[in-house]
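What follows is a short report on a single structure.
Missing here is one protein chain; the remaining ones are kept as they sit in the complex.
Chains: A, B, C and D, in written order; residue numbering restarts at 1 for each.
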Amino acid sequence: MTLAVTERVKQILSYYSSDNPGTLTNLARLMMHGRLAGTGRMVILPVDQGFEHGPYRSFGMNPDAMDPEYHFRLAIESGCAAYAAPLGFLEAGAAKFAGQVPLILKLNNSDSLSKLEPCSALTGSVKEALRLGCVGIGFTIYPGSSSRNEMYRQLRDLTEEAKAAGLVVVTWSYPRGTNLSKEGETSLDVAAYAAHIAAQLGSHIIKVKLPKDRIEQAEAQKVYDAQKPARATLTERVRHVVNCTFNGRRIIIFSGGETKDSDEAVLEDIRAIRDGGGYGSIIGRNSFQRPFAQGKKLLEDIMDIYK
Amino acid sequence: MTLAVTERVKQILSYYSSDNPGTLTNLARLMMHGRLAGTGRMVILPVDQGFEHGPYRSFGMNPDAMDPEYHFRLAIESGCAAYAAPLGFLEAGAAKFAGQVPLILKLNNSDSLSKLEPCSALTGSVKEALRLGCVGIGFTIYPGSSSRNEMYRQLRDLTEEAKAAGLVVVTWSYPRGTNLSKEGETSLDVAAYAAHIAAQLGSHIIKVKLPKDRIEQAEAQKVYDAQKPARATLTERVRHVVNCTFNGRRIIIFSGGETKDSDEAVLEDIRAIRDGGGYGSIIGRNSFQRPFAQGKKLLEDIMDIYK
Amino acid sequence: MTLAVTERVKQILSYYSSDNPGTLTNLARLMMHGRLAGTGRMVILPVDQGFEHGPYRSFGMNPDAMDPEYHFRLAIESGCAAYAAPLGFLEAGAAKFAGQVPLILKLNNSDSLSKLEPCSALTGSVKEALRLGCVGIGFTIYPGSSSRNEMYRQLRDLTEEAKAAGLVVVTWSYPRGTNLSKEGETSLDVAAYAAHIAAQLGSHIIKVKLPKDRIEQAEAQKVYDAQKPARATLTERVRHVVNCTFNGRRIIIFSGGETKDSDEAVLEDIRAIRDGGGYGSIIGRNSFQRPFAQGKKLLEDIMDIYK
Amino acid sequence: MTLAVTERVKQILSYYSSDNPGTLTNLARLMMHGRLAGTGRMVILPVDQGFEHGPYRSFGMNPDAMDPEYHFRLAIESGCAAYAAPLGFLEAGAAKFAGQVPLILKLNNSDSLSKLEPCSALTGSVKEALRLGCVGIGFTIYPGSSSRNEMYRQLRDLTEEAKAAGLVVVTWSYPRGTNLSKEGETSLDVAAYAAHIAAQLGSHIIKVKLPKDRIEQAEAQKVYDAQKPARATLTERVRHVVNCTFNGRRIIIFSGGETKDSDEAVLEDIRAIRDGGGYGSIIGRNSFQRPFAQGKKLLEDIMDIYK
Partner (left out) sequence: MTLAVTERVKQILSYYSSDNPGTLTNLARLMMHGRLAGTGRMVILPVDQGFEHGPYRSFGMNPDAMDPEYHFRLAIESGCAAYAAPLGFLEAGAAKFAGQVPLILKLNNSDSLSKLEPCSALTGSVKEALRLGCVGIGFTIYPGSSSRNEMYRQLRDLTEEAKAAGLVVVTWSYPRGTNLSKEGETSLDVAAYAAHIAAQLGSHIIKVKLPKDRIEQAEAQKVYDAQKPARATLTERVRHVVNCTFNGRRIIIFSGGETKDSDEAVLEDIRAIRDGGGYGSIIGRNSFQRPFAQGKKLLEDIMDIYK
């Protein structure tokens, strides 16, 4: 027998009552798949680093990961809720692994071959997502960049089309651009703001980076000073971002960040996300930039914390 | 953890290698859901009798079944692979029960308010199937009827559109019409022929009635007389129909037929389908025209035979 | 102060959870307008008799009703939930009375200038309904007629388009055609069947005629004989139709029928609809084929029964 | 090294100089594939009998042929120029056997479940032919039938679309219908006429039945009597049909007809086709209604005659 949809999952679905049953169904599929099925938490494996940073920089430390099937297997065997990647990587396994893990087609990507301000190119479509059997589409926006408005408009168009087709919209919201300091990108106010923008654009699932205890914007600083929300610990900062993302009525997940030396450091972050009310993680480099068994083990350890 | 896709399911998916990953994914979802998940067998609950025969004639003997949510619950709680119904019935529960059972939107239906030769009306669309989160579309053809060619053409058009969108096509193939005798409708040659036509039209799953030991067509009779395929038992006749449907390379399932007095008679048929190599059953009236607990029990008993 | 949406209205809206917020909003507008606002009951004023029967035959006995503004005023002043009419009548007042009463654009109509089997022509569109500020579209089907399948298909197409645009779909379901006896048109089984078909086609509000204590179809007769549902009184027959329309999970309303001599006869029917669980009435000829004040009075008396 | 296109093939391609390079390329592919590659002759394996006559009547005498892969293997291993079948049969192997034999998608088919005058239903499309990698489309017309004009119009539409997409049009031209005597169907004048109609409709390859020494039409009889074309032998009749089909400037091939008892009878016909200037054969039942090795052997023997 397959698992029954849990009360927690039904509660989360109720946050999306303006969506059609198709989108609710695909959201449920995500939340009812894998090791965390039914818990309302999720770990997604994203592999667009090859496109974003180059293949060897991404996979050179674990050459097996050059093979697109590697990532399907990693997501499936560790029990991730979904596997997200650009067109090429999904096409290389979607037929062979059909039905074994929910797929998310990343519809835009930015390469790092130029020194230009990063701006993602469209690399997929809603029709391709349907053709490949995906539960949703993925899209990256760079709040703070000069091209933000064009990116918002593209996301808007794709979101409308995806929702009509019953798909889920997953947005990577990364503050970035010449108009933001490097430190500003992970400031608490900016991270919370980026999450909120993605939610306002109609995204179902939002991914941001874990925020630091720092406020970037002067105008925001005044309110933070006056209200003094708890933000000393990572747990408190996660809670703040969740709070800023429709008070938890949208699924907000966090990136694992850059490759960490110590697994304990990664797991520490996960506990903070869990305790702060985050919905889960997107774990890329920390999982596939190491031997398969170790990556699988880390993903499982992470999921066990979320259980 | 969710169930891993089994070797048997992978084998069946391999029969559909010309289909895109989206369709393979939805086929896998059907075969990996419910009590028979992973076995390669399936029981589908279809409820279009209200449209086809009228509501009271269909549900009067079990008034609870007037409620559209009844059928969602019956399919979910008994562990059916899918629930198939017209637009109205699916809309009445698709959001509430999102993700709990694969749905099939019946795209045509024929009412029985006139004495005209039956011809189904289009009552749904591929876009609606996506909106409601369905894994596939359902369509009825009446081989032998005057309107058969129009029905084949409609199915052809919808099949092309559904496949591009990654959906599964389920065809009810019912020989019927002024050109066929009543007995001919369930003759072995005619049933096998009807299944074969649906397969040639590109259907993924085909449903026909259980055939009788009778040959209708004179030209076919000659070959049956010469070759003498075993057909005395229902098991043998099921095997014959499976054989005639691309030698088992298409999923062929059988109807439960009219309401039976004895459950044992129903279960006897199921054993014959199983032993003859059929892929499963569509069980409508025999399941919902009785109290919920009894209907659920019968569906479970049926599935246990297929296990 | 405008009224707060009541619990009863929220409950009814919950039956339509697969619909988008636009459609839910327009449904709520209907149910929160006029004398019956918040009760979950409704009286709609329909004026398509000019098109259907000819103007003088329809309005000659009350020449004021020739003026399209007459009907806007009647609907507004009596507190009807909505006013439904063909394109021309709505255009003649939609700007002037904007926001004063919910409008329903009748999208098909049948004239009676020929002796042909009736078949409605398309006389409006979803875009026109939006242009005129309507809450919904209206459509008539004739189950039992030779052209039923074409009508179902048209309704299907318009329903998909209307729902995407956030409109409500109101279906007049009138069994009619050469294949049905005159008495059969209002037989209990046929009326219940006609309501059920409209619901399966995805209609939000369904209007049928009040049924007589008579069964038309031999196959249905068997079930009625076996189950013996109460049907001696009009109240019981209304309850039966409500039951057959998704067990009351779709709004089912009843026509006032032909012009009645006595208002008491009309009101008697209303009490039966109320007691049988019907959602309300469409009252045309009985309201506008008499002086304004009398028509208004009758509508108010009817609504007071529903309160 | 692959075979170089021969002078004979280039000559035949020159007959189609109004066609675009895409269609010429696909015509060349047909003529440069298999055992007869480069000879300008071709043998095509057609398997639509399952749809046309029913599965058991078609394959019962050789049950292995129930398997759709059987026919791919038979066409490939015997070296046929192409394999032609309806959607379902092609889909069941097109991916697995990609590139191994040119495919022709039969776009219409007629079942024999009713006693109605035969009329083919549309069962495929030009887009599906491209999706499946076909070199061309196949279509059947019934000159002489009441539905001939509708069939001609469908063929015309599909021909225009197929040619724009670079596909080849193969037409089965079968005189048939209530307006033709059974004997008339294979009369010399009628066969020649049917071939000519298909050529006039723009077909690239035309298939007719082998004609008898008989003239059906009184008006034609006068000219045959006056001119006395040689028609006593099958070779002469084939030459006559070739002559009537644009004087050999269109590829005209002949059916093998009903299952023959003696292979020598089949081969005798082939020699007549060859000597009469026919371009080749479509051999269905005589090849797949016997064990694989025998069918392959017969196809090879036939091709060796054409070499």
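FYI, contacts are C-beta pairs under 8 Å (C-beta built on N, C-alpha and C of every residue); 3 or more make two chains touch, one makes a residue touch a chain.
It should be emphasised that the depicted structure is a prediction, and the values quoted were computed from it without experimental measurement.
Undergrad: Of the residues D:M61, D:L116 or D:L130, I need the one that contacts the missing chain.
TA: If we include the chain that is not displayed, D:L130 is the one touching it.
Undergrad: In the whole complex, not just what's shown, which of D:A94, D:I141 or D:L298 touches the removed chain?
TA: From the options D:A94, D:I141 or D:L298, the contact with the absent chain belongs to D:A94.
Undergrad: Touching the left-out chain: which of A:I44, A:A95, A:V241 or A:V266?
TA: A:A95
Undergrad: Which parts of chain A face the unshown chain closely enough to count as touching?
TA: These residues touch the chain not displayed: 48, 50-51, 53-57, 59-61, 63, 66-69, 86-96, 109, 111-116, 119-125, 127-128, 132.
Undergrad: For chain B, which positions touch the chain that isn't shown here?
TA: 17-18, 20-21, 164
Undergrad: Using the document's contact rule, name the residues of chain D that touch the chain not shown here.
TA: Within chain D, the residues that touch the unshown chain are 1-5, 9, 13, 17, 20-29, 31-35, 37, 76, 79, 91, 94-95, 98-100, 103, 127, 130-134, 164-166.
Assume only the chains that are shown with their structure count from here on.
Undergrad: I'd like the Å distance between the centres of chain B and chain D, where a centre is the mean of that chain's Cα atoms.
TA: It comes to 36 Å between the two C-alpha centres.
Undergrad: Quick one: chain C and chain D, Cα centre-to-centre, how many Å?
TA: 58
Undergrad: For chain B, what residues touch not just one other chain but two or more?
TA: Counting only residues that touch two or more other chains, chain B contributes 17, 91, 94-95, 127, 132.
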